[in-house]
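My structure is below; once you've seen it, I'll send some questions.
In this view, the complex is presented without one of its protein chains, the others remaining in place.
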Amino acid sequence: METLRRIIDEDDTKSGQAFDLTIQSLIFVSLLAFSIETLPDVPPWLLPWLQAIELVTVALFTAEYLMRLAVARSRLRFVLSFYGIVDLLAILPFYLALGFDLRSMRALRLLRVFRVLKLVRYSQAMQRIHRALLIAWEELVLYMFMTFILLYLAAVGIYYCERDAQPEAFASVFHSLWWAVVTLTTVGYGDVYPITVGGRMFTFALLLIGLGVVAIPAGLVASALSKARELETEQLKP
Amino acid sequence: METLRRIIDEDDTKSGQAFDLTIQSLIFVSLLAFSIETLPDVPPWLLPWLQAIELVTVALFTAEYLMRLAVARSRLRFVLSFYGIVDLLAILPFYLALGFDLRSMRALRLLRVFRVLKLVRYSQAMQRIHRALLIAWEELVLYMFMTFILLYLAAVGIYYCERDAQPEAFASVFHSLWWAVVTLTTVGYGDVYPITVGGRMFTFALLLIGLGVVAIPAGLVASALSKARELETEQLKP
Amino acid sequence: METLRRIIDEDDTKSGQAFDLTIQSLIFVSLLAFSIETLPDVPPWLLPWLQAIELVTVALFTAEYLMRLAVARSRLRFVLSFYGIVDLLAILPFYLALGFDLRSMRALRLLRVFRVLKLVRYSQAMQRIHRALLIAWEELVLYMFMTFILLYLAAVGIYYCERDAQPEAFASVFHSLWWAVVTLTTVGYGDVYPITVGGRMFTFALLLIGLGVVAIPAGLVASALSKARELETEQLKP
Partner (left out) sequence: METLRRIIDEDDTKSGQAFDLTIQSLIFVSLLAFSIETLPDVPPWLLPWLQAIELVTVALFTAEYLMRLAVARSRLRFVLSFYGIVDLLAILPFYLALGFDLRSMRALRLLRVFRVLKLVRYSQAMQRIHRALLIAWEELVLYMFMTFILLYLAAVGIYYCERDAQPEAFASVFHSLWWAVVTLTTVGYGDVYPITVGGRMFTFALLLIGLGVVAIPAGLVASALSKARELETEQLKP
């Protein structure tokens, strides 16, 4: 039992690493099969193969879940932990789909995408990101808040400038909010854009002020990440 | 009176925090109602509810304004302060609209959006942003200035390259300025873009030089913000 | 003479600052007049006013140039200096246009835009930017070089993927280069984009690698600028 626990929970033994790699490959294969299934022109001969992959991966993920449950020091704690819930979400859609008709199964199938979160377990640097987020948390929340206010003001401003010239695209503050998001993130699809002189001058002023507010979080996270790394290096020193 | 002042102006008591939370919720509800009103297909049964929300929030914001006025140590100072003006702007459009006909009321209604600025009062980290802006002020002004020169040169350059090929989109330096803003901020809607070889080579050279100038302010604010944070941490230390 | 030199060359006296402000306002007015002239529908009554502004500003810039020439310690040096050339370029187009027919004058008029460079003289922080560029010079040249190689490889790659599907938009490596510039700077006008599976996968891989290369210069300049500022602060200390 203790050996099994080491294989499943740790990655410092050869069999532990092999176990991790197997699960990761299974996740990848399972997600690939899921994606191929959504293609509009899947050749008919491929369908049984995709179903077979689904069956095998669900069986193995179920076995993994039961094993993790078996070796867990506290079963309830594992079930309610982040990884426990993710592992359950990865297999639940399949079992639920057995009891429903075909139409609602289609939506349930999409839930299989949560398997991608199982990959997170295997990225050792996740802890550093977590620490970096804690460092920059206060500023990030503040900027999120500022971003919302800015987006709202941008949406109302452009609504006022453009609603008469383009009553379709800027029909309400909510429609204008879509323009504000697409513009301030500099994505700029080109589906909505101001055509009046007033709207263009407003966009100009908005971009001068707004780009800074929206672009800053990336800088905050990057600097927090390098701080988190320094802290780790210091801890390793005697 | 002193108790009321503590509840309204400070957030270190339970009733003070409850008061702040109530006002914030009211602002949110009021802005939501305002946004829904702009929707082109509001169901008729919703309109009286939106008007009721407007009436209640204005009444409560008026009460808040009068209370703040009552507890202010110097009334004139409060009225002329940033928050005093914002609080007045949040209720003024409603009272002004009572005395006007319906058409101009429509524009006045938009002024209600200034209520979003009331939210700023409740973000404690506002002070840090203010300090960061002071640190980076000189560079920010300089870059604003550089950006304007660059945008102007970009507009004249593309005007010269494209005016013959696209006399509609690049009709004047002002029209070209719109292209310059959309391109240098990398929004790129796709409503105007160069089609001549000369215009494309000009865009190429411009982007190589220009992206740096436009993108730098974000870096400046981010580094100033981390400096402002360090200064705060130092002040807290004995 | 010495007093005149102080007024023109320095900004530590009241009359010196007034002189600077006058020239700056003249530059602004002159550029505004130039921009309005390019509008397709300038009302006829405005044209004599614009010509009057042009006459007055050129006369004053000529007077400024002659005065600077008069007070210069070494006349030849001033004429060949950066500011001397810029000052000459600001007035030369007007005098050259007198001796030519109307058609070529149109192009000469555009040269008036160089007046915007006269503004550079008045930005005291220009020195800091110059110092920052010296610090980051080596890296900037390296990245410019990397960017060119990357853009070229991107252009050839997409040319290979898309030339059969879109022979118009990706007609040659030069045409594809336009796509590479618009994509790697994330402007994304939407006038050319890959439609084949191969071209989209190539774009995906390119963006993952390329965004870093193109976006780094902004970071380099920002960090060099903060270093330049630190150096200045150290020099001021005793």
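Note that the chains are named A, B and C in the order they appear, and that numbering of residues resets to 1 at the start of each chain.
Just so we're on the same page, a residue touches a chain if its C-beta (ideal position, glycine included) is under 8 Å from a C-beta of that chain, and two chains touch if they have at least 3 such contacts.
For clarity, every value in this text was computed on a predicted model and none was experimentally measured.
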Query = Which of A:165, A:181, A:195 or A:209 touches the chain that is not shown?
reply = A:181
Per the touch definition above, residue among C:67, C:111, C:165 or C:207 touching the missing chain = C:207
Residues belonging to subunit A that touch the chain removed from view = 31, 34-35, 38-40, 107, 110, 113, 116-117, 119-120, 123, 125, 128-129, 144, 147, 177-178, 181-182, 185-191, 214-215, 217-219, 221-223, 225-226, 229
Message = Residue by residue, what part of subunit C touches the chain that was omitted?
response = 138-139, 142, 145-146, 149, 152-153, 156, 159-160, 167, 171-174, 183, 186-190, 193, 200, 203-204, 207-208, 211-212, 215-216, 219-220, 223
Footprint left on subunit B by the chain that the document does not show = 186-190
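The definition used in the following text is that only the chains that are shown with their structure count from here on.
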Remark   = Per-chain Cα centroid nearest the overall protein Cα centroid belongs to chain B
Inquiry  = Quick check: how many Å separate the C-alpha centres of subunit B and subunit C?
reply    = 29
Inquiry  = On a C-alpha centroid basis, what's the spacing between subunit A and subunit C, in Å?
reply    = 41
Task = Could you list the positions in subunit A whose residues touch two or more of the other chains?
result = 186-190
